[in-house]
Structures are given as C-alpha cells and as structure tokens.
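Below is one structure. I have some questions about it.
Note that one protein chain of the assembly has been removed; the remaining protein chains are unaltered in position.
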Amino acid sequence: MGGDGHNLELSPHVSDEIRKTTCYMCACRCGINVHLRKGEDGQPKIRYIEGNRDHPINRGVLCAKGSAGIMQHYSPARLKKPLLRVGERGKGAFREIEWEEALALASEWLGEVRQRDPKKLAFFTGRDQSQSLTGWWAQQYGTPNFAAHGGFCSVNMAAGGIYTFGGAFWEFGAPDWDRTELFMIFGVAEDHDSNPIKMGLAKLKDRGVKIIGVNPVRTGYNAIADEWVGITPGTDGLFILALVHELLKAGSIDLDYLLRYTNAPWLVVQNEGAEDHGLFARNEAGEPLVFDRQQEVCVSSKGKAVKPALNGQVTLPDGRKARPAFELLAQKYLSDEYAPEAVSERTGVSPSQIRRLAGEIAQAAFEREVVIDQPWTDMKGERHEKMVGRPVSFHAMRGISAHSNGFQTCRALHLLQILLGSIDSPGGFRFKPPYPRPIDGQPKPHGGCKPGEPLAGPHLGFLRGPEELLLEDDGITPQRIDKAFSWDAPMSSHGLMHMVISNACAGDPYPVDVLFMYMANMSWNSSMNSGGVMKMLQEKDDNGDYRIPKIIYSDAYNSEMVAFADLVLPDTTYLERHDCISILDRPISEPEALADSLRWPVVDPATQGEGRDVRGFQSVLLDLGGRLGLPGMVKPDGSAIYKDYADYMVNHQRRPGVGPLAGWRGKDGEQQGRGEPNPEQINRYIENGGFFQAHVPAEAQYFKHANRAWSDWAIEMGLQDGPVENVFQLYLEPLRKFQLAAEGHGKRLPPESHRARIKATFDPLPIWYPPFEGQQLDENEFPYHAITQRPAAMYHSWGSQNAWLRQIHGANPLYVPGAICDEAGLVDGDWAFVTSHHGRIKVPVRRMEAVNEKTLWTWNAIGKRSGAWNLDDDAPEAKKGFLLNHLIHELLPPKADGLRWSNSDPITGQAAWFDLRVRIEKADPQDHPVSLPQFEPQEDGLEQPAHQLTYGREWGEGT
Amino acid sequence: MHPAISVIFFTVTSGAGFGLIAMIGAGMPLPGGLLSAFLIPALAGGMAIAGLVASTFHLGRPERAWRAFSQWRSSWLSREGVLAVTTLVLFGIYTLIWMMTGERLFWLGLPLAICALLTVYTTAMIYAQLKTIPHWHTGLTPLSYLTFSLACGLVLAGSLGGHLQPGSLAAGLSFFAILIAWLVKYLWWKRAHGASLSAFGSTMETATGLSAIGKVRLLERPHTGENYLTREMVHVIGRKHASKLRTIAVLLGAGLPLLIAFGVWILSASTVWLVFAFVSLMTGLFVERWLFFAEAEHAVSLYYGGPET
Partner (left out) sequence: MTSLPETTERALGLVIDLDTCVGCHACVVNCKEWNTGGYGAPLADMDPYGAEPEGAWLNRIHTFEVSPEDAPASIVHFPKSCLHCADAPCVTVCPTGASYKRSEDGIVLVDESMCIGCGLCAWSCPYGAREMDPVENVMKKCTLCVDRIYNDNIPEEDRVPACVRTCPSGARHFGDFSDPQSNVSQLVAERGGFDLMPEMGTAPVNKYLPPRPKAKPECATTTTPASVQAEVGGFLGWLDRALEKLGKD
C-alpha cells in the first residue's frame, strides 16, 4: 500500500533469472542482461533487456535498438524451417523442408563445384562478426571468392588507417575521451561504436571540451557539436589539407614525433622518369635510408641515436639524388593550391573558419599538452620519463570513406593526426588491442585455386605492390569474381561485395555456379541499383536457366533477399545461439583492455515459438564443412571434428595455443591469450557476464606503435608472435609502385585504359580529386548531392520488422535545403521526383535548414519491398519509405571506352555511395501518394502477424 | 481538438435537455394531463440522459463511470456528474408528483431549475477550466453553454406549450433567447479569434525554452505515424472549411430559428411551429459544437509543429 490511499507495489518481482550475453541488434556488441520470466505457456520469456554495467563496451547503457531486442527476438518475420524455392526467383514461394534434405542438397551443390572448379563458388557474408570462421571455411573449401561486407562499407577507412599507421577508427582505436582537449568528428551519423561514442561525447561535455562536427547534415552528434562545419560532400580531403597547410605554415607540428615514429625523414629517390623515382632509398638489407644531419651521412633509419634531416637534397652513396619525404610533403601542402582561399568555394567552408579551426587545433595540441607521469621504454631501448601527449583527437567514418576519393581523404586525416603527434599519445587517438597492426603484421591476399584443394592462405590482406595483385597469367584478368586485388581496385583489402552479383551476371571475369550468402540483404538495401540487382538475380540465359544458377542464403528473417534464394537456411535469433566475437577477428577491446566476448543460447529456439526448427549458421557451416570433408573440419576417418560452433569456439586452434577466445585458456583455465583449449571456457565466460578482458599494463597504455612493454605484452597475449616494426607511413610507397607501373615501369603493367587513373589517384602523399560520378556529369544537369544517414534507432533493413522501432521510423522523407525547396516550389508534405544519371524515384519531401545548401539527404534503409519482413503490403515503409539505392549505380556513367568502371574508390574498391549527384522536381499532386519504384509484393509462408500487441501482459499488475 | 461525435452529442443534447428541465422547473406553461406529465418530462429527461449516456461512449472504461462521482471537490467533470444525477433525481420526484397530482410544485421546481442550469455550467467548466486550450479558457464558454441551453429549453418548451397559447409570448421569448445566445456565441468567436496560443504567451519557443537561440520549427515528430495526442489534440481543419461550417451553423442555428420564432411571434401563429425552429437550432448547434472542438488549439500542438500545421 502506497501513500495517498492507493494500492501501489513498490517492489514488484522483476525476473526469475538474468542471463548475460552480447547484444546483436547492431555490430557494436554491447553487453546485455537478459531478464527472463515465465511466460503464459510456461516457457521462459524475455521480460527486460538492460545494459551490463560491467561490460567494457557499454558500461550499462543500451541504445534504442538494443532495448527493442524483445521485439526482434519475437518478430513474426522469423524464419522457421529450411526453405526450397518452388516459384520463380523473387516471388517468395517456397516449400518447407527438413534440415537433412537442406544440408544434403547444399553439400551436393557445393561438393560438385569444389571438385570441378572451386572458384565457381562465390561465398560472401554480411556484417556477421564471424569472419574468422567463414573466411577459414572458404579457405579450406578453396574458392578465391570470399569476402564480407567491408568493401562496400568502410574499407577506405580501414585500409587508409592500416596502411598509414597500423590502426584505424572504430574497432581499431578510439579518441582518448578522458584527456583530449579538442575533438573533431568527420562524417559520422552513428557508427559501429554507437554507445561508446555517445558515452565519450558525454565525457567531453562534462569536461567542457569543444566538439567540432564536420558533416553536411547537422543532426545527431553534429547537433550537439559546439561548432558545425557544413561541408559539401566529397570535399573533406581538401578541407583537411587546408588545415595541414595552415599548420605547416605556422610550424604547428610535432617534429620530434615525426622524427621518432614516422617515415618523414626517409629519403625518397629523385630520379624523374626512372623506375625508382619516388621510391625510398634503401641499403642492401632493404632498410630505408635517412640523412643524419649531424654526421652528414646516409644511414639506416633503423639505427640508434640517428639525427635525421627532414629537408635538403642528398646524394646517395650510389650517386642518385634523394630528398626526405617530409620535404616533399611540406612543399606539396604549403603550395597555394591548399590555401584556405583556394578550397573555400569547393568545400563550402569559409577561409576564416578554416584558419580559426587550424588555430584552435594548434592551440589545443601544443599549448595544452598532456603529461602523464609514467616512464616507458621505446622499441629502440630509449627510456622516457613521461608520456607527453597532444590532446587533439579525431574520429571519422563513412562520410569521408564512402566516396571515390575516400582512401586519400582518410589518409589526409591521418596525416593531420600524425603531424600533430596525436596518434596513441595521451589526449589523442588510442589504439585498441590487438592494434596497432601495421601491414608488416598483416597477411597478404591469397588467390589461385585448384579443384579439391584449400587456398594457400587467407583471402584478404594488404598488398605492397603490383607484384602481389591477384591476376591471371595475362597480368590483367582478375582472379576474383569481385575483381578485388586487380587493376580495378588494387588495394581492395576487404573485397568488393557490391560487385559480385553484377559481375557474376555479366560473366565478367567469369560466371559462377553457386552464390552462397549469409546475412546480407543484397537484393535490396546493401546493393547499389537494387532494382537492377533484383533483375540480375532473375536473369536467365538462352536455355532458360538462371545466369546465377544456384543461390544458397542464410537469414534469420524474411528479408528481401530471401525471396531470391533457391535454398534458405534459417538462422536463430541472437539470443538463441553461440557466437564468438573473437580475438582472431574483431574483438570488443577498448583502449585500456584487450577484450573478447561471446553469445550463448539464453533461450532455446524450440521454446520460442511454435514450430521453430532453426539452427545457428556457424554450426551449419561447420556441419557442411564436415560433409564436404574440408581440411581442418574432419578427422582422418572422415567424421566431423566439431560437433557445433560452441565446440569449435573452445577447441579450434589457429596457431598452437591461440584460438577464437582469449580468456580462461589452458587446461585449468588459468591462462590468458595463449594456452591449451579449456573445456570449461564457455562456462567461465558466462560466469563473467559473457566477456573476458585483460588490462593493458600502465607502461604499455600509450605509444604502442613504439612501446617495448606493449610489444612484450602483445606477444605474451598471442596478439603477435614477435616484435613488429610500426613506422607511420606519411609517404606511402606501395601507392608509388602502382604509379610507376602506370608510368610503364616494372613487370606487371596496368592496361592502357587504367593508366591515367592510377597515375592521377595513387599519389604516395594524400591528395584530393573530385569524386568520379560528379566528374563525369554535367553539374548543371545534376546540381545537388544526395546522401543517406543511419538513424540511431534503426539498424539497416532489419529494424523494420520490429514493432517498436518501426513506429519511430516507419517512413523516410527526403530532407531538402530550404533554398532548393523554394526554387522547386516544394513544401512539407509534397512529393518530388529525384533523378540521377541512372534512375528516377518519387519521394516525400521535408524542408530543412540545418544542412549544407547543395545536399539532400534521407535515412538509410527504411524503404521496404512490399510484403517483405511479414509486414502489410501497404506498410508505410513500402508506400512512403524509399531507398536512395535505386538512384545509385554500381557502375560509373558509361565512358567511350566501353569498360564497366565500378562506382568505387580506384585504390580500395570502396563503394562510393555518397558520390551520388541528382536533380529534383516537384511531382504532380495527382501522382500521390506512393513512393516509386514499387515492386510486386513479396510472398511468404509465414503466419499472419498479430493485429495488436500487449507485450508483458502476463506479468503486469493489470488494471 | 478532435471533434468526437459522442462529446458533441453529449454537450448539445444534454444541454437542451437540461434547458428544458430548467424551463419545466421554472414553471413555463405546458399542457396539462397525465400524458403530458409523462411525455414532456420523458422528453426532457430523455435528452439529458441520452446526452449523458453518449458521453460515456467517450470513456475508455464506461463500466467504471460511477467512480466519476467521487472527486466533486476538485474536478469539474465529477461535479458535472454529481449535479446531473442530483438534477435527474429531483426531476424524477418532480415528475412523479406532477404525474400523480397534476401539479407542478414551484418550491421544488425552482431548485430543480437551478440544478439543471448548474449542471450545464459544470459541463461548460470542464472545457473552460483548461488553460491548455485558450479558445475555451474564458467565462464566455459557460455563458455560451448556458444561453444555448436556455434557448433550446425555451424554444422547445414554447413549442410544446403551443396549443395552449397561440402566438404567445413564448415565441417572443424564444426569439430573444436565440438572439442572445448567438450574440454570446458571437462574442465567444470574436474572442476566440484573438485567443490563439501565442496570444496567451505560448509558442514553440516557450514550449521548448529555446527562444534565446532563435526561431523554432519542428523537424521531426517523435514517431512517423500518428499517436493518441496527435489524433486527440492536434486536429487540424482548413480555414476555408471552418468558415463554411460557421456559415452553416449560423444559418441553421440562428437564421432559420429566428425567422420562425419571429414569424410565430408576429403572426401569432401556433407555437407548434417552433418545433421546426428547435430542430434547426439543434442542427446548427451540432455544427457549432463540432467547430468548438475542431477549431480549438491545444498547447500540445506546439510540440507537433504548431497549431497551423
């Protein structure tokens, strides 16, 4: 009894049990406490999901998606049984089959191809976080055609970072939230590090640290930024290099840092026209040379107590001329080309704002130096009494990377960080273990393929020059279906998943027999040109057979892609399976600690809905591996080694003592990082809340790229097997090697068609060039930019089946700058046609002022195909929502050369989503009220969903 | 505000019913005889009760409506309930006596009439008390409800008394009652015209507290669909539409009834004709009441894009 005469229960029972696991409503991987309570049917039901306070990623907080996990888990769009297509592709007509039939069929299809020509299997996965398993499986299978979604996601960011300093933003590192004095965030709406970024911003707000948002749109993080730079899309490189120009001009750079940790002093051969022009001068041992300014001789950069010069022409012992990379760099960026006045019009940022920002950056870095009383020893053996930091930090994501100039833009940003001396120094950017991992510590890409044999090594990696491209003997034809590591996209470290269907359908470079995909909605929101891709998946040859003959797909829900599969393998939900967020892949570490985690079946699928007969995909993949007899997956007698994924997580060893999970290794569970498999390992994780962490020693917390204590610890933990040298590559030699090839030097030369492009874009020092799509179009015809942003409360396409989230984002308008509205006569509620070089869509319009004046934008992936996700055919997502993807082509506007140029970064192959150029005109009011294009509603065999929900009725006190 | 049919019906019909009860209690001349003593109160009580019953359709949990009598010390809605019941009980006793004795007791009729009018007043105060709806938040609201109620009661009582007193005073009284009620309504409308949220000092800036930064505009609603608040309180009606309806209300609710009442009065015709005036008046009032709700701006609309959107 409460006061005031009302019956009020102040201490109601909350739950019968709390099970701690890892969220999977997005790829951030927060720790969650799942409260279970008995439901009406007597089975455990989810009462409440909250953040786990002890978890290193989210420390108790939980985002909207995570909190809506209940509705995801009980979604009426969940698949129930394996499905075999009965109608035409795309229709969604299936027959339910038993697992045994499904697995037998899949292994028959896959087995035949493996014995005949393994590359005819294209195995591509989405944002699944189990690439260390899927990649290894594909390697054992022997197809060169494996990648995950990274190539269309943010490979520019990852590759730009790894090539430059052995790390990158997001999973590889984070701002030093507790110490930074100025924070600048470029092109981020939400990012993978969803909760940590918000928690970090909160810390900055608490300390009164200035936040600067660089983004054409001023929502989300940019809304709370203390200053907004409303940049024109695709021009960040210019803006950043103008900041570099100003900082150089002012001498506001950390020379000591450059000398110690970067290749700024390395000598670059100056030999115009020759095959070594622009390469580093090296000694016989291959060590780069520097010029010691005191002894006035060329010495190895690896020597101790060297005092390298940063400028001046040097004559090398062999008589060639060379100059320090830094001099080339300074010359380049001090030129008027990068002066604020010269970039202002293009970027939409005024010269005075650029100057002031440069000033604020310099001031924070050099006048508010952070000093930590922590002695440490560097890799050359020198002891430092203190850790001195430059407290300016940056973060960036797809806003700068999803452009065809993104690799160079990301490099430009890292150049800026390094000039300031703020990489892994207190107050700057901090590596998260296992990073730093420079390319010397990374694998090379492997191709080639022989019937019935595994691949020699992992598919993806970092190549150092044309000699490592994956080409056929003609030196031109790509080995891979996505043309990764070919002249089209030489340094495509994550592959080009967005080109797979298009290339396979065109038979360019060859057709495939089986397309096997996992967790990627490729017929819809993860493809460019979605309508076109749907047609490609349905396209038939002269015999009436599908051009892509067999499609196997694993999804947990009835997505748009399901309708295009021939065989569907139904996955569990994230609360029903084992998953491993592995140290071998992309663990959940934060800068202070190495951490990995797992998911485990907190509920049994059989109890979570009538007739559910689903299996975790990883277990299914291992099962298939056993049936196919893949090496590493079968015992000599041919029986499967791993019972299921959980068994693999515990017992698989990639290298002796190193397996998927780092915690509680060794027979007795006393070892970390390295150690024998421990049969109790999973239980120990569960007891600990689903994760493991090992704290980085105090001495190893900063300067990890050159820190002896870090190196020792990393070796001890099994992160690396020996010391790895990490010299930041301001001047990136591999790029120069490709330029040289384009200039006609070396054994492997790009085809004529590619030479000019490679020469122009593979500059070893960061440059800016206008994005390709815009370059090839008439600006007057397509005057505006059109981009998307992730809504915080929705995850790509999969949130729309969520009864709670879809109320927040049930449809998406196109936000149009006020001035453009006025010109086109548009008011809120109007509909408009938006046209690109590739297509025309009809969309609802909303006026907005807080946006770059040339930029239209919308929320990503809200639009749905009618009938998908077990939503009503007339769902707002289908009738008012829309995808911008229909306007984006996977190929650039055709050129006279007749080649199929992919709409990607020329260096990494990153999909250039945000290069889109459009025009807009008002739609006739009579055309209302549905968005266009519309598609035939997708069918499904699922039960009609409920007309009303009263979730939790059985536990409430009722009324 | 959302113009809910049940509430429109309630306010108009029970207003007329209680108006008639007041007239009966006040001793308006009415036909005698048992049948009249039964039918006339049945009509008055019927309208009042029909209105009250309709109002429960607006309740989410009508089966608990009895609970609404408890908070008469603080709540106008509760007071309305209590008074309505008191009036109806008194009216029942009054009617019984009338039916049994043929007499209409004035000492009982007077408090009955007062209770009936108080009931109408409390109904009006349910709306008039709301600071969130400036259109309603005025003494003119109860005045208007009362004058309409009285006009309805008068016209109806007049028409019922028809065959007793041809060309009666009743028609003249009706004429003036209708005229006065619409004059009050005119004043109400005039005031409402200036009684926007902003005139009362509530703007999107005060709603958000962001005036120091600049002009505020809604960019996104919290959810993309509708919700209880937008349907209930952010009803928007076109200006043209509203003025058309207003004309209809005035023509049907004022013009025609006045003409009839005036004719009956001047021509000394049978007041039975006033029935038509009553029907027209009621029709006009339904439209008037629809507008009363539909045009009212609720402060919550400031969080949903402002009253204009």
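Residue numbering begins at 1 within each chain, and the chains themselves are lettered A and B in the order written.
The definition used in the following text is that a residue touches a chain if its C-beta (ideal position, glycine included) is under 8 Å from a C-beta of that chain, and two chains touch if they have at least 3 such contacts.
Because the structure is predicted, anything quoted here is derived from the model rather than measured.
The residue touching the chain not shown here, chosen from A:277, A:293 or A:384, is A:293.
Per the touch definition above, the residue from A:240, A:358 or A:534 contacting the chain not shown is A:358.
Residue A:870 is the one among A:870, A:885, A:904 or A:931 that touches the chain not shown. Interface note for the absent chain: among B:58, B:190 or B:244, the touching residue is B:58. Contact residues of chain B toward the unshown chain are 1, 58-62, 64-65, 67-71, 73-78, 81, 126, 129-133, 200-202, 204, 206-210, 212-223, 225-229, 232-233, 298-300, 302-304.
Residues of chain A in touch with the missing chain: 2-14, 37, 47-51, 53, 58, 60-68, 70, 76, 194-195, 198-199, 201-202, 205-206, 210, 218-230, 246-252, 255-256, 259, 293-294, 307, 309-311, 327, 330, 334, 349-350, 352-353, 355-356, 358-360, 362-363, 792-793, 801, 803-808, 810, 848-850, 870-872, 874-876, 879, 945-953, 955-959.
In the analysis below, only the chains that are shown with their structure count from here on.
Remark: chain B residues 217, 219, 222-225, 309 touch chain A in the complex.
The part of chain A that touches chain B in the complex is made up of residues 807-811, 828, 846, 848-850, 876.
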